[in-house]
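Not every chain is included here, but those present sit where they belong.
Naming follows writing order (A and B), and every chain is counted from residue 1.
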Amino acid sequence: MSDAAAKKFTLRNPDWESLVRDILDRQPIVKTLGIEIEELSPGRCTLAMDFRPELAQQHGFFQAGVVSILADNAGGMAAASLMPAGADILAVEFKINFIAPAKGSRMRARAEVVKAGRTLTISQITVSMQDGDREVDCALMQQTCMAVGG
Amino acid sequence: MSDAAAKKFTLRNPDWESLVRDILDRQPIVKTLGIEIEELSPGRCTLAMDFRPELAQQHGFFQAGVVSILADNAGGMAAASLMPAGADILAVEFKINFIAPAKGSRMRARAEVVKAGRTLTISQITVSMQDGDREVDCALMQQTCMAVGG
């Protein structure tokens, strides 16, 4: 856990990490796509997945919607980390700008909560592609999630 | 082709239908997900796909990002139908609101171009779920595409 993250957010659930991993584990699509957690701290989450040709669009890059799946999920997990015990998380809306082709061998979505409210949590997510030695940002998302239950 | 659509937009490519179907056919993810064209006319496109458990989130409904894939693709095809011959299409950005769980047996995304500019095309897309006899709207997208080449 970074000091910045620790200072910025109020933890409402001592078992936040179990809750996040459990929500992710219960999503069949996470297994289907091979999505993995690379980093996790309160209010922050990095998810990653390897490129697979069957998820490509017409130029052989990740299709825009696949980029959205990873980004949306990373934002949801960052938000879930700050929720009370027993809560579940719903995506309310998001907006994504595609700033470069999603070209490379591995995609990463780094999410950070910018506002954790009682009802709504707002996150910013940056998606990058690992392309050989270079890592290039390819998309930016602003997302709203809602806690339900808990 | 509906009269409304025919009147509203200027066709720049007599072979618009081949261009749209070709872009869709060249996307591996379209085959992977089983996405089908249900309706196609200049400036409009309805895509659909059946529910599959391996694409679900933790409640057994389509994950938000999967909803985005279908909506984004429908918007892209509606935009592509109005482009000049030889052009290709890129998603610039989109915003999506999730208004009901994506619960049901078949998902449909109905896209309509609202502005076809020289460079940018703006579309609105409504996503619905067929749940037994009922069809329920579950998401709304506003999308910007850019024509490249052509």
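General observations
In this text, contacts are C-beta pairs under 8 Å (C-beta built on N, C-alpha and C of every residue); 3 or more make two chains touch, one makes a residue touch a chain.
Since the model is a prediction, treat every value here as computed from it, not as a measurement.
Count of copies in the whole complex in this file: 4, from one repeated sequence with 2 chains shown in place.
Note that only the chains that are shown with their structure count from here on.
The two copies, subunit A and subunit B, are related by a rotation of 180°, based on C-alpha atoms and rounded to the nearest 5. Subunit A and subunit B have Cα centroids lying 24 Å from one another. Partner subunit A is touched in their complex by these residues of subunit B: 23, 26-29, 31-32, 53-58, 63-66, 68-73, 88, 90-98.
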